[in-house]
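Note that one protein chain is taken out, while the other chains of the complex remain in position.
Chain nomenclature is as follows: A, B, C and D, assigned in order of appearance, with residue numbering initiated at 1 for each chain independently.
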Amino acid sequence: MTTDLHLWLIPLVPLAGFLVNGLLGRKAPKPVVTAVALIGALIPMLQVSAIVTKFSSLTLPHIENLGTWITAGSFHADFSFQLDQLTLVMLCVITGVGFLIHLYSVGYMAEEEGYWRFFAYMNLFLFFMLTLVLAENFLLMFVGWEGVGLASYLLIGFWFQRDSAANAGKKAFIVNRIGDFGFLLAMFLLIAHLGTLSFTRVFGQIGAHPAWQGGFLTAVALFLVLGATGKSAQIPLYVWLPDAMEGPTPVSALIHAATMVTAGVYMIARAHVIFDRSPFALSTVAIIGVATAFFAATIGLVQTDIKRVLAYSTISQLGYMFLACGVAAYSAGIFHLVTHAFFKALLFLAAGSVIHALSGEQDMRAMGGLRKKIPITFWTMTAAVLAISGAPPLAGFVSKDEILYQTFLTSKLLWSIGLLTAGLTSFYMFRLWYLTFFGESRAHTAAAHHEEDLAAVHARSDTKVVLETEHAAHPVHESPWVMLGPLVILAILSVIGGFMGWPEAFGGSNWFSRFLDPVVATGNAAPAGDSHLEFLLALVSIAVAFFGWLTAHILYYAKPALPARLATQLRVFYSLLKNKYWVDEIYGVLIVGPILFIARWVLGVLIDRGVIDGGTLTAGYTAQGFGALVARIQSGNIRSYAGWLAFFAALLLAVSYFGWTSHFYLR
Amino acid sequence: MLFPWLQLQVPENDVPLTDHILTLITFVPTAGAIVVAFLPRKGRAIQAFTLLVTLATFVLSLHLPAHFNYAQRGFQFQENQPWIASPAIRYHLGVDGLSLWLIVLATFLGPIGVLVSWRAIDTHTKEFYFLFLLQQTAMIGVFAALDLFLYYGFWELSLVPMAILIAMFGPNRGRQAAIKFFLYTFIPSALFLVAILYLYAKAGTFDFAQLQTLLANGDLGIAPHVLSWLSLAFLVAFAVKVPVFPLHGWLSDVIQEAPVAMAMVVAGKLGLYSIFRFNLGLFPAQARAIAPLMIVLAVIGILYGALVALAQTDMKRLIAYSILGNLSFCILGIFCFAIAGLNGAVFQTLNEGLTGSALLVLVSFLYERYRTYDMSLYGGLAARLPMLATLFVVTSLALIGLPLFNGFVGEFLVLSGSFPVHPAWVAAATTGVILSASYMLWMVQRIFYGKQSSLVLNRPAFDLNFREHITLWPMAILMLTMGVLSPYWIKGIQSGILQFPIDVTQTTVVAQRHAHGFVSTHMLPAPTPADAQKLMGGVQ
Amino acid sequence: MHLALFIIFAGLCVAGALNLLLQRHPINSALSLIVVMSSLAVLYLLLGAEFLAAAQVIVYSGAIMVLFTFVIMLLNAGKEERTHGSKLAYVAGFPGAAALLGLLTFIFLSHSSDYGNARLGEYLATTSDLSRVLFTDLLLPFEVTSVLILIAILGAVALARKEH
Amino acid sequence: MVPIAYYLVLSAVLFSIGVAAFLIKRNIITVFMSIELMLNGVNLAFIAFSRQWSQVHHQLQVNGQIFVFFVMVVAAAEAAVGLAIIIAVFRARNTLNVDHVDLMKL
Partner (left out) sequence: MNDALYILPEIALTFSGIIVMLADATMPKSADRKPLGWLAALGTLAALAASLWQYQLPPGTAYYGVVQTDAFSVFFHVLIAGILLASVLITLDAVTPETEGLGELFALMQFGAVGMMLMSSAVELLLVFVALEISSISTYIMAGYRRKSGKSPESALKYFLLGSFATAFFLYGIALIFGATGTTRISAIAAAVSHAVAGNHLSPLLTIGLAMVIIGLGFKVSAAPFHVWTPDVYEGAPSPVVALMSTGPKAAAFAVLLRIAYGALPQLHDHWVPILWWLAVLSMTIGNLGALRQRNIKRMLAYSSIAHAGYILVAFTALSSEGIAAASFYAVSYAAMNVGIFAIISHTGGYDDHITLIDDYRGLAYASPVLAASMAFFLISLIGIPFTGGFFGKFYVFSAALHSGMIWLTIIGLINSGIAAFYYLRVVAALYSEPTGPAPVLGVSRPSFPLLLAVFLTAAATLVLGIVPGNVLSAARAAAQIYASSSIR
């Protein structure tokens, strides 16, 4: 039976919100803007929840076609939306977290003059993100894919007067474009070989030909991975995400933690049929994932900007999700996606609240001792920290262990790295926790010590605050409830979210993965592991997480002097991590520099000016030269003219008399 | 169906003025020009009148898509009267899916051109608008003419107003630019004329349809090598006008010097349409032979244009090179002979005409405010001119092919269509999307973001006025509409494409051979003679 | 007899022509031109063209040359100084002239048999013979020459008139 | 009896000397004279040819001779005009040397 769910409303409402705010918002009073924006976020959520209620009664996948978008020859792509378990999960996350963050922003952005713009962009983002997950074909998915990129470009560059922000936005967009390049090629390959981009048809055809292994499917998969690494900030294309922290904190929470960056994971899960046919592609994904997870975590160890720590942690967590997909544990990946959405959004929002409290201070070295001053923020943050660092039974613990367990079944090596990363994670998270909330407030001293750093930090921190720090900073203050509310809700989710997929090992039913199985169940079922092993591994990872906490406790609570000394002793590593392995610099030297050089000098000057314009000029001058030669005849002297005439007369006579003429012309 | 009206089909046979609609569309501007010649120079009478005329032309041209029979192949709205007895020249106009939207585009850009010149042109208004209208006629004529002589007439005629206007209004190097442009296009056209005359000498007719059949049946008894020379003569003349990579020497100078209304129409559609109509229509085999070379040039052009644009500091030059890049996409689409690619090529031609013009209009508005095209002097404008900034960003997004904008549809069709034919080259071309994003966003940032430059601070900021709004919004809206409702355009275009002898559905061809992984080189367009192969080098 | 006369007067002709070439004073050139013309008149006579022989003497060596000498006197042109305005005249012109001479001579002599020989006293063209043709077949050209002469007069007046 | 070819050769000689003279002489009047010389050469050719054709047709042919008559008329006219022009030039430039009459060149 086909009940019309009007799926198209889900993305189109936020779009309407965007149009209204975008076109009229500048003039409109603030409350109106707020109302429009919140409605734009709320209605989709309500509709999704409505769908959830009658979900069981649906025939899945449920597809709604709105007509053709692009067609040529035999190929055509439609505006067609599809709803299945995977989509539903994503919808819940996006609309839910999305709405909360909208709510939060009302408070956070209250004093912005670009208020209307901000919310317009946010709604625009929702529109594209929802399109992305609702799409029934790769092309429509690509619409969302590029669209969220656009939204994040606009939001990162929200404070466009700041070059750093503008640069970050541009960087994000261009790096994402590199990924999109991969996505495009993947689509071209699919069209070339299957003649369609519709999920049902593509996966159907592949399913129908068990013979297809590797071959062009590998190529497709690898190009898709390239796309995913771009969007989900994986090696080698992760470089844009840390800079993206230039954007307002809610943006970081929504786009760069909860939703957009997970699009890559979603896409891989969605296209798992293709990946399943290409072990090579899968292992690539796994390796990229684990490498990114570890690599980002290490960088996270020494960052001092609170948002950057979270940024690297996001990258690292995304790595986990990739790892999961790489070992074909898609449901685990998605599960982690969900939980991560909860606690990472929470972390960002809480961090935002902290920054808000400190009037825009983002440097942890200038924080400390906030436990008492902003208790609610503190407690919610605590929940998030525990969740991410894998303390049972919080959400992060469950999802991460699921991933590690599945990895273990596939490859011990990957597992061990993943485990190590888990330790690092809990370490840097608690480091953040301690530095922020415990000890004495270091605001003034930090200012004294790290002048230049602070300058840098301030250059980065939000303008509204820069303005304020010029006159005396506010006293530290807790955020308004419109901001705290979302914190609390997310905190609760981070705590209990895990029970959705509570593993059998602990007497759960792993409902979540079973729920997703219709979509992502791989043909080759994973080796059914015994629950003891899973239990054992869980204990190990708990231990590791605990150890991570312990180190953090010692270094940043018990012996606050120690880190500095360590830093001096392991100077090499320290600066290596501190400077993020100089990856940006290396890219700059190896790729950007040469391209610009070639563009300006080789092509711009040498070829265009030199060869092409030069060629034209030479041609002109040659003609003129001949002209001068001809004019030379014109000496103005009658006798010369007569001589000229006589000469050619004689020549003509001779020629015509001896009948040479006929040989001397081309006919 | 969300857009049922998309399927609307008007099967009317006896619609008023269907018989002479093309003559009307073509020569209303000329009539207007003659009137303009007698209007007083004082006041805005000339502008207003020209605007009226161009609008009228546009409205008339809408008659075509409205009453076009999309089901039917071949030419419609034909007019075919004898003009000169001998040489046998006929006044033969006609429209098919190929030229349908190009004509509408040309007429659409008419009012835009007037509006954008409204203040920018304050001296010699009479000359300007006279020639402007003449140019309109020439362009429309090129698209509508079906008699080779008539076509050539309009083709050459389109040079003159352009050249004169560049010479008259070029701010600093106008004369050189004008002469450069003229010679660049005129000398190849001379050889083109030789080819036309040769055909006439052989066939005794200039009529496109007749020539097509004669050539197709090989009734003219022209030696193969002669045929390829003829097609080359055609192709070079068109390629210069497009322009195709090594022949683009005139483009940047002209875009820089020409008044915006002219710069908008100087490149692209005329040449590309002609390649379609004649190289594919008359010399399909030769076109296939040269295809490998053209594809290489196209790919080079895409990357070259994007990279050089990356290095520009002058807005207009940057736009010029981006135009070069975008047009190369069309060339790529044409010479891969895939149905989707061809559709995309035409669609992309429309896009370029639209988006490129919008961009030029925008920078000209900036120029009217700040009297410079040098990006390094701008900065932080978004804070002062939000509307202009918004529209600028929208246009840029359309140009870099963001989905739901027209640019994406074109690029996607071209690339996806061409991919099976030349995977490697098309992949290379696809990197163009990265580069185009880079230079456009960089331009946006340098003009609108960051600190407000002294130039910006010292000038009073006034955002778009009414005239500028009505100039820009139609284009912006059209960009979106074409991006979302592309089938409405494609169905016309495709009906024009299908007339060409192409192996229609490339993709299904591939579908049969998916078994062995990547598409292999015997996907290349039908037999390509050795010489072309050599030119190609390592493509396969 | 005929040949002797021919040789004498042909020689005179050529000598006069060369003298015209070599003399540096216009007057001398003019006089030598008169010699050429008069001796040509004799040759015409030898070819039986009585009327033209007379006309030659009257019109050419008479009227025209008088006009020349008159102008020379009027403008009292002196010896011409040997300026070197033109190399082309020597490097291109002379070879040209020489080639012309060579070529024509070659052609005439190589086909001399075609032209036959002229015997004295044959085919005498009397004035009446000429005038008969002149006023029938060639009436129109004859009339038209009046226009020519009219132009000549007009032109001479217009150009040589004293400026005021 | 004399071969008519001789007359023709003589005409060629005169004509060529005329050409040569045109090339050498600096004095405009003399240059003009050399043109007259050329014309005379042509006249001789005409008469010779008309004689030849008289012999071919065995009856008098006067067309050639009449042509010469016209040439004389034309020459007279030319002389009048030419000398007038020369006078004008002399008045304007005060020289009779062709080499000095080269104001306009290139």
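The working rule: contacts are C-beta pairs under 8 Å (C-beta built on N, C-alpha and C of every residue); 3 or more make two chains touch, one makes a residue touch a chain.
The model shown is predicted, which means the values in this text are computed figures rather than measured ones.
Enquirer: Determine which of the presented chains are touched by the chain that is not presented, and list them.
Expert: A, B, C, D
Enquirer: Thinking of the whole complex, not just what is shown, which of B:Ile21, B:Ala178 or B:Ala476 touches the missing chain?
Expert: B:Ala178
Enquirer: Based on the whole complex, identify which of B:Val160, B:Ala383 or B:Leu455 touches the chain you can't see.
Expert: B:Val160
Enquirer: For a quick check of understanding: of C:Ala10, C:Ala89, C:Ala118 or C:Ala152, which residue touches the chain that isn't displayed?
Expert: From the options C:Ala10, C:Ala89, C:Ala118 or C:Ala152, the contact with the absent chain belongs to C:Ala152.
Enquirer: In terms of residues, what is the contact footprint of the unshown chain on chain A?
Expert: Touching the chain left out of view, chain A contributes residues 623-624, 626-631, 633-634, 636, 638, 640-642, 644-645, 648-649, 652-653, 655-657, 659, 661-662, 664-667.
Enquirer: Since one chain has been left out of the picture, which residues of chain B touch it in the full complex?
Expert: Residues in contact with the chain left out: 84-87, 124, 126-127, 149, 152-157, 159-160, 163-164, 167-168, 174-175, 178-179, 182-183, 186-187, 189-191, 193-194, 197-198, 200-201.
Enquirer: In terms of residues, what is the contact footprint of the unshown chain on chain C?
Expert: 103-104, 107, 111, 114-115, 136-141, 144-145, 147-148, 150-152, 154-155, 157-159, 161, 163-164
Quick note on the criterion: only the chains that are shown with their structure count from here on.
Enquirer: From the Cα centroids, identify the chain that ends up most central relative to all protein Cα atoms.
Expert: Chain nearest the overall C-alpha centroid, as shown: B.
Enquirer: Measure off the straight-line distance from the CA centroid of chain B to the CA centroid of chain C, and report it in whole Å.
Expert: Roughly 71 Å, centre to centre.
Enquirer: Cα centroid separation between chain A and chain C, in whole Å?
Expert: Each chain reduced to its C-alpha mean, chain A and chain C end up 103 Å apart.
Enquirer: Note the residues in chain A that touch 2 or more other chains, in rising order.
Expert: Counting only residues that touch two or more other chains, chain A contributes 635, 637, 639, 642-643, 646.
Enquirer: Provide the residue numbers of chain C that touch chain D in the complex, in ascending order.
Expert: Touch residues, chain C against chain D: 2-3, 6, 10, 13-14, 17-18, 20-21, 26, 29-30, 33, 36-37, 40, 43-44, 46-49, 51-52, 55-56, 59-60, 63-64, 67-68, 71-72, 74-75, 77, 80-86, 89-90, 93-94, 96-98, 100-101, 104-105, 108-109, 111-112, 115-120, 122-125, 129-130, 133-134, 138, 141, 145, 148-149, 151-153, 155-156, 158-160, 163.
Enquirer: What residues of chain B sit close enough to touch chain A in their complex?
Expert: 1-3, 6, 180, 184, 246, 248-249, 252, 304, 307-308, 310-312, 338-340, 343-344, 380, 382-383, 386, 397, 402-404, 408-409, 412-413, 415-417, 419-420, 423, 426-427, 430-431, 433-434, 437-438, 441-442, 445, 448-452, 484, 486-487, 490, 494, 504-508, 510-511, 514-519
Enquirer: Which chain A residues qualify as touching chain D in the complex?
Expert: Touch list, chain A to chain D: 631-632, 634-639, 642-643, 646.
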